[in-house]
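Let me begin by presenting the structure, written as structure tokens, before commenting on it.
Just one protein chain is left out here, and the rest sit where they should.
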Amino acid sequence: MDVLKLGLIGAGRIGKVHAQSVAYHVPRARITRIADIAPEPARVWAAELGIRSVTADAREILDDPEIGAVVICSSTDTHADLIMAAAAKGKHVFCEKPVDLTLAKVKAAVDAVERAKVKLQVGFNRRFDHNFKRIRDLVREGVIGTPHVVRITSRDPAPPPLAYVKVSGGIFLDMTIHDFDLARYLSGSEVVEVYAKGAVLVDPAIGAEGDVDTAIVTLEFQNGCLGVIDNSRKAVYGYDQRVEVFGAAGSLACENDTPTSVVHSGANGVTGDKPLYFFLERYQKAYIDEMNAFVEAVLDGTPTPVGCEDAIQSLVIGLAARKSLAEKRPVRTAEISGAETARNRARGSR
Amino acid sequence: MDVLKLGLIGAGRIGKVHAQSVAYHVPRARITRIADIAPEPARVWAAELGIRSVTADAREILDDPEIGAVVICSSTDTHADLIMAAAAKGKHVFCEKPVDLTLAKVKAAVDAVERAKVKLQVGFNRRFDHNFKRIRDLVREGVIGTPHVVRITSRDPAPPPLAYVKVSGGIFLDMTIHDFDLARYLSGSEVVEVYAKGAVLVDPAIGAEGDVDTAIVTLEFQNGCLGVIDNSRKAVYGYDQRVEVFGAAGSLACENDTPTSVVHSGANGVTGDKPLYFFLERYQKAYIDEMNAFVEAVLDGTPTPVGCEDAIQSLVIGLAARKSLAEKRPVRTAEISGAETARNRARGSR
Amino acid sequence: MDVLKLGLIGAGRIGKVHAQSVAYHVPRARITRIADIAPEPARVWAAELGIRSVTADAREILDDPEIGAVVICSSTDTHADLIMAAAAKGKHVFCEKPVDLTLAKVKAAVDAVERAKVKLQVGFNRRFDHNFKRIRDLVREGVIGTPHVVRITSRDPAPPPLAYVKVSGGIFLDMTIHDFDLARYLSGSEVVEVYAKGAVLVDPAIGAEGDVDTAIVTLEFQNGCLGVIDNSRKAVYGYDQRVEVFGAAGSLACENDTPTSVVHSGANGVTGDKPLYFFLERYQKAYIDEMNAFVEAVLDGTPTPVGCEDAIQSLVIGLAARKSLAEKRPVRTAEISGAETARNRARGSR
Partner (left out) sequence: MDVLKLGLIGAGRIGKVHAQSVAYHVPRARITRIADIAPEPARVWAAELGIRSVTADAREILDDPEIGAVVICSSTDTHADLIMAAAAKGKHVFCEKPVDLTLAKVKAAVDAVERAKVKLQVGFNRRFDHNFKRIRDLVREGVIGTPHVVRITSRDPAPPPLAYVKVSGGIFLDMTIHDFDLARYLSGSEVVEVYAKGAVLVDPAIGAEGDVDTAIVTLEFQNGCLGVIDNSRKAVYGYDQRVEVFGAAGSLACENDTPTSVVHSGANGVTGDKPLYFFLERYQKAYIDEMNAFVEAVLDGTPTPVGCEDAIQSLVIGLAARKSLAEKRPVRTAEISGAETARNRARGSR
């Protein structure tokens, strides 16, 4: 059996998640090196996972001829440069979302990947969620006929630290970008128009940073379908991630996952579990599945399931949402992507 | 349109329920007279329902030639005599359950009814519950193939007053008798063997009366199907009335009805309504439907949906359960009903 | 007991619903006269309900000094004139929604009602739905803290006839107007901005009439809360009417009502009932409750629960939605209602 050797760049929370996935659940790959600007904290858990090489210098990974692909989990501002550097070395790339906060850099990274003929997979993990994937599959099978409305509810249990909010690019590029990708995935169509409405209801400090914490985003898709996303940075009952696709022949909907199905019927009501707390709990299996999918694409020479076009389109929608909020009007995605979109769309993902 | 004039005997809680049902929801009938040994309290609500005649003497009802049928809601010990008296006057009879606590009196009442060629309907209201009726209908349609197991959970929100427990004939003749009838209804077959296990877990005072407040009853039906009923006199979350019929091609099950479907997701869990509090709330519509069914049977000359055989069989099973509990062994219903059962069964309900 | 005598104007489908409600479930009122431009079909069912007077001329009702209030169920274009005529005769008014398709006529009707010091109740029946009412009550009690997002899904099982679509004023004044009122009811706040996105996905003939059959409407409320409504004219699984109010301390949501809770577990999946088919089934009890509420307000001299301001505001939002769709931009309700809104708001409902 071929085993793909991976280098992990960025050993924070999500980096560790991927390292654990690979160690225990991705039989065809092995992480051999880890790079992080502050390598010390990672050494302990890396050792437990059997990974000996932990360095501060990502170039050690890029220069290692045995490493076939990199997993980029560093801060967003480093993504595009790392992708280009990795592509230049002929290494395949798995990169956390978003690839960058500017369209120019995303396109530059995508161009580098395409020129180098390496694979790129973007970390839109929700496509691998068992519920969402099932809905997508059933939509494709035609179970509900033509889709008319995609509805996504996406609420975090608690807002991120303010320091993070400052550099995140705003709720639409940080949080809703997942929902934008999911909407494209579920509808099977590209977004042509976005209208975003936002409010600061959770924490005025978020508003002071020029961001919103509550939002309703309306989407129009190329195939005529409409979409609506409602976001909140704080649901006291936990991570709320539900979707519905409604179409000519019915609807497909899913509920949140819970730790157990246990229900207590007592004098004060009938009470069940809250949803799983946050993304690490809810998408644990999805993280494993996306990494296996990436490794398979690399080893088997097939397209990655979330590729270049997905990196571009999700950002375009996010930028359109940001513009819509600022200008209080619906924004066509073509305003953001310009003439290049058509070319990109024809190109498809690799 | 023919309107059937009814006399109501016994104006307690359930008598008032039937009076209201008839007044508002049974267009083909009208209650013209009410009799109760303590008539005063009933006069107020009777007047509001447009019923002028409220008397202490049930004979006024039996002697009224305009009255075509009586609705017997007095105490259990008076049922059989009233049925026989009504039958002698040619009046059709709706009688609350149980008809009597002794098989001899039930049979005497049934004989009187059959001789007089009047109708008898017994107040097994649960047969008219929307959920149970749907399950029965789907079982009959063959949706689950041959039934293998009938499972009934039946729990009251609170035990009755001790004074009532003393004269009730025990849990099996008072409470479980509904479940026995429901088991026959759902399985479409007669019970041939009963094993009852009981315990006093809710209130020792119930035990002091020689009764149990918690019970598991296992049934064997003539068609080979098994049944199991679990009872409690006290569910703090309200009236718990659920059934499942499991068969060769699947299962049919229902949940409790609730006041609303509203669910609160909060920091302490996800909480919905408790079941409807007790039988008056849960079976409100079933009480209306059973009364309409009785009136239709009388006016249209069709069999009542719960007739003589049902009165006998439910008591036979109840007596078998009582004997099983006392003798700590399974009891064949034939031990209780003797040779007469076969005759009864052949006769069918009218 | 006082009994309020009612005259029913308009004996179509919804008129018959109200007549039945009053006959069987509104003890403090009685319909004594019915007027319909085509009176013949109504005579049969009116007689069954004990109503003898059925006429083609609504003036007979308005001139009857014994009649204290009218129930207006005629076509929308007649509502405002009938309200004014009834008010002039000192009669209280229950009027089906919408009061009119133009703001000027609604205001004229409201002015007439206010000058005559009679009551007006508008037929926003959903406020009386058990689930929605419970959510509203719990929101008011503060169970979820400050409301952040009101989410309404409202889908019909089938579009109305095209002839009706032509005169309906479009989806926002015909169908969504219920949701606009519900959104105000649930949020406890007035709508200040509307953005409507629509599509023709169900039937091109609806588009040919200049209407849409699928819509997403985003609302902003005065209290900062956001709202979103998704509509479809055709859900093949039946009437889909769900709401969620999400707030600082959790969410409150309800599901559709179903005929039964029976679930079949079979070889092909686990299947339960579809929602109740349409508004007559789903809101049967709500129709009764709204009529009792109107009768109580009249007899007890209390404000009606859905009054003048509700008639105006729902139309203002509907007109704003229509303008938003046409002009592809968010529309402030103040653009529609102008300076009068502030005055109206101060006035409150009577």
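Order as written gives the chain letters A, B and C; numbering starts at 1 within each chain.
Definition applied: a contact is a pair of C-beta atoms (placed from the backbone, for glycine too) under 8 Å apart; a residue touches a chain by one contact, two chains touch by 3 or more.
Every value quoted in this text rests on a predicted model; they were computed, and no experiment measured them.
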Which residue of B:94, B:124, B:185 or B:246 touches the chain not shown here: B:246
Option touching the unshown chain, where B:160, B:224 or B:303 are the choices: B:224
Touching residues (missing chain, whole complex) on chain A: 24-25, 27, 48, 130-131, 134-135, 138, 143-144, 249-257, 259-267
In chain B, positions touching the absent partner: 146, 148-149, 151, 153, 155, 195, 197, 199, 201-202, 214-216, 218, 220, 224-228, 230, 232, 234-237, 240, 246, 248-251, 328-330
Missing-chain contacts mapped onto chain C: 235-237, 240, 265-274
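To be clear about the criterion, only the chains that are shown with their structure count from here on.
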Closest chain to global C-alpha mean, per-chain Cα centroids: C
Most heavily contacting chain pair (counted by C-beta pairs in contact): A-C
Centroid distance [mean C-alpha coordinates] between chain C and chain A, Å: 42
Chain A and chain B: spacing of chain centres that average the CA atoms, whole Å: 59
Centre distance in Å when chain B and chain C are each reduced to the mean of their C-alpha atoms: 41
Multi-partner residues of chain C (each touching 2 or more other chains): 249-251
